[in-house]
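First, the structure itself, so that you have it in front of you.
In this view, the complex is presented without one of its protein chains, the others remaining in place.
Each chain carries a letter (A and B) given by its place in the written order, and its residues are counted from 1.
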Amino acid sequence: MTRYIIRRILQAIPLLFIISVLLFVLMINTGDPLATMGGRKATRPEDRARLARQLGLDQPIYKQYIYWLIGNDWALIDMDGDGILETPGSRLGVLRGDFGNSLISRGKAVIEIIWDRLPNTLILMIPAEIIVIIVSLIVGIYSALRQYSLIDHTVTALSFIGYSMPIFFVALVSMYIFGVNFKRWGLPYLPTVGMFDPKMGKTTVQIIWHMILPIFSMTVITAAGYSRFVRSQMLEVISEDYIRTARSKGLPQRLVISRHALKNAALPLVTIVGLDVPLLLAGAVVTETIFAWPGMGRLFIDHLSRSDTPVVMGILMMISVAVVFSQLITDIIYAWLDPRIRYT
Amino acid sequence: MAALAEADVIRLQEELKAKPLTPGQLIKLRFLRHKMAVLGAIMLLVLILYAFGGALVYSEAEANFTDTKIRLNPPSAEHPFGTDTVGRDILARTIYGGQISLLIGLSAVVVEVIVGVLIGAIAGYYGGWIDGLLMRFTEAMFNIPQLFLLLVMAKFFGGKIPTITFLNREFSGSVIVIIVIIGITSWMYLARIVRANFLSLKEREFVLAAHTTGTSNLSIIFNHILPNSIAPIIVSGTLSVANAIISEAYISFLGLGVQPPTATWGNMLEGAYNYIETAPWLWISPGILIVLTVLSINFVGDGLRDALDPHAIVEAK
Partner (left out) sequence: MKQKRFYRIVTVLTVLALTLSAFASLAGAQEAAKVATFAWTQEPDSLNPFYTDMWFATLMHQVYLCWAWQFDDQAVAYPHLVTELPSVENGGVSEDGLTITLNLRDDITWSDGEPITSADFQFTYDMVMTDANTVNSQYPYDYLDSVETPNDLTVVMNFAEPFAPWLANFWRGILPKHILEPIFESEGSLIEAEWNEAPTVGCGPYVFDEWESGSYIRFVKNQNYWLGEANIDEIFFQFVPDDAAQTAALIAGDADLGTFPPLSDVPVMQNAGINVLSVNGGYSEIWFFNFRDMASPGAKDINVRKAVTMALDRNAIVDDLMLGLTQTGETMWDPLTAYGYVSPDITPWEYDPDGARQLLEDSGWIDRDGDGIREDADGNPLTLYHGTTIREIRQDIQAVAQQQLLQVGIDLQIMSEDSDIFFGSYSDGASCATGSVDVMEWSDAPFFPDPDTDYWLCDQVPNDENPWGYNYFGCDETLDALFRSQLVETDPTARTEIFHDITQYMHDQVYLIPLYIDPDIWLINPRLTNVTISGVTPFYSIMSWDITE
């Protein structure tokens, strides 16, 4: 097992390297962060030239990448514009845990910027994922047990619709119904955007209240796919011999389902959920944008639109590392839950 | 649905004993038994008719005709779907927007299939270090969530392609950009399927036979192995059309998609939440059209999977 883990980690290194080069080249060419630094006015050419030099944006791309990767504390940079390299760099590079500073919030470390938003995303995404899993297990199992019933057909049709809907449509419709129209009709209505009501302060109740619509939207979209998966797994499991044995021994249906079938049907779900976990870190970009949730997804969009390479790279690399590790952890959990699987 | 289809297959096999059918007839029969797929196909046909037939009723000039005096008017007899922020008729715009959205869906998949099949085929056929390298690359692309990659690429290519004229119509360069980036960020799944198929097929007798007769590698790949792995490519391609349409909508919704003057269902939704209260008709009709299109393509894809590959155990993602 240990050898397996080590091998997987070693394999991840070239993978992450390729990803970082790919993304870096893309990001450096996606617009000029200096272009919008003048605020509402065009950035003054003198300032642009100076900032490009001081932030190292005038360097060839391979150099920028190397500085990003291994830092520039071993190199000299020209801060005063006299053409002479005199000031030693201060960056340590990603390999030494320094993701650099944001270009637009100049002094702020990328790690710090991400760290500020990460909890908000997790607050929204972890409960969302848990609810999605619970809902899809219930729906999936129920429709498997009532195969070909009216409920099964309805659920199947609905899950197809849910699976086919872009999340913004669900979000807009639910905002329109529960936020706008309920208010119009004098019913208790749900808040449409934000994380809390500024008047009430950032209290737990407020946050939960504001989480309802985003979680509802994500559940509609995600649970649709998951529940179909659970259903087909369940159908496979209940036709297997050991379930029939358990039934023939006279065990009550509920016990058969909860003790034997559920466990085995839920196992493969671990893999799928494992693959989705890194996306939690990123936050659903679209969900956070629509509901104005101050999480990582919004952070990504905001900084991408201003070509803030260090922050965007930081977020993307964090996700990539998370993907690699969650795949590994999924495999390990899988082996732990299912003793038949052995990794060597 | 998979279970339904399985039952159908059993029934079919019984019928088979009675009278043998050609593979084509078999596929058609299996597809027609899939009620949702038939419904999806009909719905899709109606939508295509709407987008392309509608062009006979409304000219593109009408779709782009602005009248600031009637901006943000709710649906009326004259403008059944209402008007937008500069007084354009939303019905006419959904027709021309639909053409672009469907065009993007189809063309992006063409790009996807070309890239996916090429990479998958080369990796699977040649194996060795080529396979290793290509699969590492595939994995790297897989590792970044598609939407993130799409957004970065949309920004990367944004504005680099000028407006082009094609079939007497002007297309914003961003249409090409969106097609290409959706294509090159979604081929990985297909490449894996093709590679797996090639790995198993290249050891089969007919391939070995082709080798001995001195057939070139290229010919073996494209004339011998590829036709035998066409079924999963068709299924995956169909489902990808749905994904491509949704992807376009997502990028456009976030403001990085197709830019005016060209309308798409996706960019008609851009900034929709600003009008959620004041002008819901701005987003309701394009939104419903996207949902219907994606839904019907998914139905058709599901039906095709059952029809083309009765033993497929691959579930819808």
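Throughout what follows, contacts are C-beta pairs under 8 Å (C-beta built on N, C-alpha and C of every residue); 3 or more make two chains touch, one makes a residue touch a chain.
Remember, predicted model here, so these are calculated numbers, not experimental data.
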Omitted chain: which shown chains does it touch?
A, B
Of B:L39, B:V86, B:L106 or B:V180, which one is in contact with the hidden chain?
B:V86
Pick from A:D32, A:D73, A:D152 or A:D276: which residue touches the chain that isn't shown?
A:D32
Write the list of subunit A residues that the hidden chain touches.
30-52, 54-55, 79-81, 87, 101-102, 104-109, 113, 116-117, 119-120, 122-123, 126-127, 130, 192-204, 207-208, 258-259, 263, 266, 289, 292, 294-295, 298-299, 302, 305-307, 336-337
Hidden partner sits against subunit B at residues 64-66, 68-69, 71-72, 85-88, 155, 158-159, 162-163, 172-173, 255-256, 259-261, 270-271, 273-279
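The rule is simple: only the chains that are shown with their structure count from here on.
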At what distance in angstrom does the C-alpha mean of subunit B lie from that of subunit A?
24
Taking the touch rule as given, give the residues of subunit A at its contact with subunit B in the complex, in rising order.
14-15, 18-19, 22-23, 26-27, 29-31, 147-148, 156-157, 160-161, 163-166, 168-169, 172-173, 175-176, 179-180, 192-193, 225, 228-229, 232, 235, 278-279, 282, 285-286, 289-290, 300-301, 304-305, 307, 312, 316, 319-320, 323-324
Touching residues (chain side subunit B, partner subunit A) in the complex
1-4, 36, 136-137, 139-141, 143-145, 147-148, 151-153, 155-156, 158, 242, 246, 249-250, 253-255, 269, 272-273, 276-277, 280, 283, 287, 290-291, 294-295, 298-299, 302, 315-317
